Each structure stands twice: as structure tokens, then as C-alpha cells.
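Take a look at the structure set out below.
Heads up, one of the protein chains got dropped from this complex, but the rest are sitting where they should.
Entry: subunit A
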Amino acid sequence: MAANPRRRLLARALDSAWIRPLVMMVGLIVLWDLAVRLLRIPPYLVPAPLDVVAAFRSEGGELLAQAVPTTLATLGGFGLSAVVGIGLAMLIAGSRRVEAYLYPLLVFSQSIPKVAVAPLFVVWFGFGMTPKVISAFLLGVFPVVVSGVQGFKSLDPDMRDLARAMKCSWLQTFRMVSLPHALPSIFAGLKVSVTLAVVGAVVGEFVGANSGIGFVLQRSIGNFDLPTMFAALVILALIGVVLFALVDLVERLAVPWHASQRAPIHATA
């Protein structure tokens, strides 16, 4: 009697969105393990999955502790990216003159590899949190600006006329019309930004830091401690995934009306 519902529950669990990438990942890990065993890859080139698990067991606490500064630097850089990026997008979308002066320079600045300028921040700001945050910010801000400009500019001219005819003040137009209209685009940019901010933070830690996952990565590479390095990479990926999921969640709450989010509303309506 209970078998049928249980089987249905199992089928539904297997069908859910998060289980498929998980199955895929388990498959890849098995493949990895087989490759290491069958091809006799030496552990100083590629460690076996179980070695990485062992590294987690011995270094787990240390890794988690080092994840904190990296996460903080990422969040700091991402927060700055969001605030500065949306502000710049507003300015660029709002004035053709600002756009003419600023936008080409912004694109130009993006062609400079951040890895190359990161040591400069160490010279300027020392070995603390600041250079990491700036590095994360520099990588994270561009997608927010581009998507924000696109969002603010795509406002229907009729809608702008409507706001003017209603006698909306500048602030009312921004709060009630432009910003909500641009939010879906801005969130698309924020999602790219948050993953890039993780990269930026690690780059900052590579060039000059005494803490963080980037620091652990460099130290373990120096010691040929590849299992720890792989474990650090896993932690790094987890930071990215969790932060991405958080932005995604905030998006769901902030723009429930948007076409990309409509299915859940329809179900409740």
C-alpha cells in the first residue's frame, strides 16, 4: 500500500531540479577516481577523490576558517559593485553626455587584466582586506553597469511620458518606474557579478594576503599538497554557488512579477 506513494515520491525526488546536477557530479567523481586508478596518475599531479576527502577531514576546520575572509572580501566587493554599478548605470543611462565620456573608458578599463594590476593594490593598501575587496569590486562592477544601463534605457518612452504626465518627481519616477523596470536586468548582472567577485577576491589573495582560500591555494601548491588544494577549490566553488543562490533568492523576492518568475505566482493566484 505504501509502496506506490513511496515510489512516486522517489520519482519526484529524482526529477527535481537539484538532483540532476548532483547525479552528474557523482558520475564525474567516479570517472575521476577510475581515471586516477586505471591510468596510474601520480598523486602529485592529480590526487584521488578519497585523498581530497582525507584532506577535508584533516584540514576542514582550517579551510572553513580561511573561507571566512574570502567570503567577506567577496561580499564587500560585490556590495560595492552593486551600489557603484547601479549608480553608474543610472548616470550613464540618464545623460548622453555622461555616457559619451564615461562608457568608452569603462569598457577600456575592462580590457586591463585585473590580475596584472592587483599587485598595485597591495602596494597602495597593504596586506589587509582592502586590496581583496577592491579586486573583487573591479571584477564585479562591470556586468552590473552593463546590465543596469540596458535596464534603465529600455524604459518605454510612453512610460516616461506617463510618469511626467502624472507629475512624478525625479525620485518618484526612479522609485516607482525606472528602478523596478530595470531590476530584472540588474539582477541578471548581479548574478554574473557575484561569481566574478569570488574570482576577484581570490586574485587579491594570490598577490598579497596572509589569509583566505587564495592564500591556502598558493601555499598548498607551493608544498605540492594537491589534496588540500583541491579541497580549497571545492570550498571556493561552494562559496560561489551559495552566493549565487542567495542573489537568485533575493531576485525571486524582489521581482516576483517578472516573466522569468511568473510560474510560482500563477500557481498561487
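Going forward, contacts are C-beta pairs under 8 Å (C-beta built on N, C-alpha and C of every residue); 3 or more make two chains touch, one makes a residue touch a chain; residues count from 1.
Quick note on the criterion: contacts and distances are computed from a predicted model.
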Per UniProt record, name of the chain withheld from view ["Bicarbonate transport ATP-binding protein CmpD", "Pyruvate ferredoxin oxidoreductase", "Aspartyl/glutamyl-tRNA(Asn/Gln) amidotransferase subunit B" or "Cytochrome bc1 complex cytochrome c subunit"]: "Bicarbonate transport ATP-binding protein CmpD"
Candidates A:159, A:221 or A:238 - the one touching the absent chain: A:159
Touch list for subunit A against the chain that is not drawn: 156, 158-159, 161-162, 164-168, 172, 176-177, 180-181, 255, 257-259, 262, 265-266, 269
